[in-house]
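Structure provided below as C-alpha cells; questions to follow.
With one protein chain removed, the remaining protein chains of the complex are shown where they sit.
Right after this comes chain A.
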Amino acid sequence: MIRRLNAADVGHLCTGAMFVACTIDHESSKQYRDMTLALIELKGGGPVLAPVGSLDPAAMTTSIGFVNQGLMFSEMIPVGDEFETAIALLQERLGVPLQGVFPLAAASVNAMVAVSVALRTGLPLVDADPMGRVFPLVSQTTLALAGLSAGPIALTGPTGETAVVDVFAPARAERIVRALASELGGWAATASYPVTAAQLGAHGVVGSITRLIEIGQILDSSLHTQQKYVRLTSLLGIRKVIRARVTDVEGLSRPSVPGLPDRPSSATLVDEAQGRIVRLEIQNEILMMIVDGAIQAVMPDVITMVRPEDASVAGLDDLWVGNKLDLITFPAAAQWYTAAGRALVEPMAMNVVGPARGGRAR
C-alpha cells in the first residue's frame, strides 16, 4: 500500500537502520534522521513509501547511497544538494526520467539518505533495496547476483565535484567508485544500479524499508529488553543473544585486500552467564562471531549489538574493555544463502579472514 511516512516512521526507520548495521558511525544516521524530520516539519508531510508492485513495471528507478573511503559524513558533512545533482546527471545520461529511488543498502546511513532524497526530490521511496542489510562493497548486491549492471553511476563529492562512470561490471564499479570517493574527499554521493521496477521487484530485497520501521517500533517501544528480544525473534528469526563483557580489542596488522576499504580488528568478550569466549571479527561491520572456537554466525548473517540496560542500539565504539553488550545474530535475506550469494559476501570468499579453525556451529 502506498503511504506517506510520518515523523514517527522516520524515527523508527533510523533505529531499525542502525540495528541491522553495527558500525562505528551511528551519528551520520541520526544526522540524516534529524535533517529529514526538520524537512518534514517544513514541508508538512513525509516522503511517499511505495511498494515495488505499485510502480509501472517499466518505470526506471535508481539506488541512492554514499560510498565512503576516508572521512565519514559526520566529519565531512554533505551540504545537501549532492544526491539531487547525482540524480540529475544520471537522468541525463540515461535519457529517461527516474520514477523512484531506493537505498543502496537498507541499513545504516544509506537507509536514511534515501528517505531524505525522496522527500527533497518528490520521488517515491521504493520499499526495497539490493542488500537487505549492509555489505561493505558496492558490488555486493542482489542486483549484481542477478547479472544486472551497476552503471552508469553518477556521483558527487564533498567539494561539489561530479563524475558519471559508464561501467557495467559491479566489481569494477566498486573499485572505480571507491577510488573516486577517496579522491573527492572521503565519500561520493552516488546514484547507481538504474533498474526498472520490474527488475527491482524480481531481484531486490522487497519490503526492506517496512521491516526497518517494524524493528524500530519494537526497539523504541517501552517494552522491557527481554520482551523486545521476543518480538524481534518473531520478526527476524533471531538465532542467538549472548550477553558478554568486552575483555580485549585489537587492531590487526593483516593488510586489507588491495582497493578495498579499511583495516580489520578483533574483539574478545566473555559470556557473562557461562564463561564462553566470544570473538568478533570486524572489518567495517562485524563479519563473524566465534564462540569457544566454533563459528556461530558469519556474513551474510547479520551480527549486531545492543546495550543490555535499555536495548538501545550499540556501535563498534561501544567495544571498550569492561563494557557489557548483548550480541545478536539473525539471518539476512534468502538470496544471500545461495551458492552464488555466499561466494559474493562470505568473508573467507573475500579473503578478509582466513579459514576458520573450528567448524560451523549450526
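What we mean here is this: contacts are C-beta pairs under 8 Å (C-beta built on N, C-alpha and C of every residue); 3 or more make two chains touch, one makes a residue touch a chain; residues count from 1.
Going forward, contacts and distances are computed from a predicted model.
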Protein name (UniProt record) of the chain left out of view, among "Hydantoinase/oxoprolinase N-terminal domain-containing protein", "Molybdopterin synthase sulfur carrier subunit", "ABC transporter ATP-binding protein" or "Oligopeptide transport system permease protein": "Hydantoinase/oxoprolinase N-terminal domain-containing protein"
Contacting the left-out chain in the complete assembly, out of A:93, A:172 or A:243: A:243
Sole contact to the chain not displayed, among A:168, A:320 or A:337: A:320
Touch list for chain A against the chain that is not drawn: 23-25, 27, 31, 34-35, 38, 68-72, 74-77, 79-81, 136, 158-160, 182, 185-186, 224-226, 243, 245, 249-251, 253, 255-256, 260-265, 272-273, 275, 282-284, 308-310, 316-318, 320-324
